[in-house]
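Notes for the one structure printed next.
Removed: one protein chain of the complex. Kept in place: all other protein chains.
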Amino acid sequence: MDIRVQEAAFDPGAHLSAFTARQQGAGAVVSFTGLTRDLGGTLETMEIEHYPGMTEKALAALADEARSRWSLEDVFILHRHGHLRAGEPIMMVATAALHRKPAFEAADFLMDYLKSRAPFWKKEITRDAATWVDAKDTDEAALSQWTR
Amino acid sequence: MDIRVQEAAFDPGAHLSAFTARQQGAGAVVSFTGLTRDLGGTLETMEIEHYPGMTEKALAALADEARSRWSLEDVFILHRHGHLRAGEPIMMVATAALHRKPAFEAADFLMDYLKSRAPFWKKEITRDAATWVDAKDTDEAALSQWTR
Amino acid sequence: MKLRLLYFAWVRERIGTGQEVLETEAETPAALLEELRARGGAYAAAFEDVTALRVALDQELTSFDAPLAGVSEVAFFPPMTGG
Partner (left out) sequence: MKLRLLYFAWVRERIGTGQEVLETEAETPAALLEELRARGGAYAAAFEDVTALRVALDQELTSFDAPLAGVSEVAFFPPMTGG
């Protein structure tokens, strides 16, 4: 299990390679990479604020929860904070399991919880404005499928 | 769209980096990597036979079908054939979309179809035996969720 | 009871500070919010709509009626937008 909260840019491929290479018995590795999108072509930077201390705990608890729900060989979570440029990777999760279904489901689960339950807040900065990104109802709704 | 059928080993991370870097508007990239598993510790090599000509057509048709079902920015499929060592990556798919749900679903869909509808056949070679891998009922069942 | 209060994102911006220390008798985050709102001005504005807020006690997400007894750090912030 490997959890990172960092300001520095990262290369998703370098992490996927390292994660894949360290697996012993896994047959399936799923990764998700989130990128800053610049829909209007005006985004200059994205600022990500977080809650130091709580962030690390929340991500570790989330990874533990995923491991208790699915039979996983390994979990990787990386989330950036600070200033990001448009198009840059924001965050990444990877899961490893014997079979593909638990690897897919656990990665999907991690993302749904990261969106709405990990203490990060995004602010989009264009030439003219700085706007806090609103939480989406669809993200909240996505959590309900995992309730048990 | 990028589809490869190759004998050579590959680095999943190198492909994920290239795939991610070439996205313009995508906010979500999902990858799946399949590894040869050596459950008993006796696997020496895995031999993958395929149907040259049909393989490429089947993978292209599969990628097209995924693009018709989900709004995707990009699709990548790579599948090896020939002789593979235990632990090596066998194949990889990656999907890019604006949002995470279509990226996840399309990657899951691609994998379900690759398992049972692309003309590859696996043979496990141990010190004592060479055994064709049987198709699994669960793989056939997994396809039914995508029927429409 | 002495509490460390933390504010994040637009809550922090509206209030104008990211943290402060407060001596309070409030028994729940809801009561604490009421007390802060009574200061008026930026506090009243930031905490106007409780449905737009989330609360963590000692770095655990919880509800506004959770007990504050034994807690040392309270954080108020908008719904999270990670991932």
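Letters A, B and C mark the chains as written, and numbering starts fresh at 1 in each.
Heads up, the rule we're going with is that contacts are C-beta pairs under 8 Å (C-beta built on N, C-alpha and C of every residue); 3 or more make two chains touch, one makes a residue touch a chain.
What you see is a predicted model, and the numbers here were worked out from it, not measured in a lab.
Counted over the whole complex, the shown chains touched by the missing one are B. Here one chain is not drawn; of B:1, B:21 or B:133, the residue touching it is B:133. Although one chain is not drawn, its touching partners on chain B can still be listed: residues 34, 49, 51, 53-54, 57-58, 79, 90-91, 111, 114-123, 132-135, 140.
FYI, only the chains that are shown with their structure count from here on.
Between the Cα centres of chain A and chain B there is a gap of 23 Å.
Rounded to a whole number, the gap between the C-alpha centres of chain B and chain C is 48 angstrom.
Residue positions of chain C touching 2 or more other chains, listed in rising order: 83. The multi-chain contact residues of chain B, meaning those touching 2 or more other chains, are 100.
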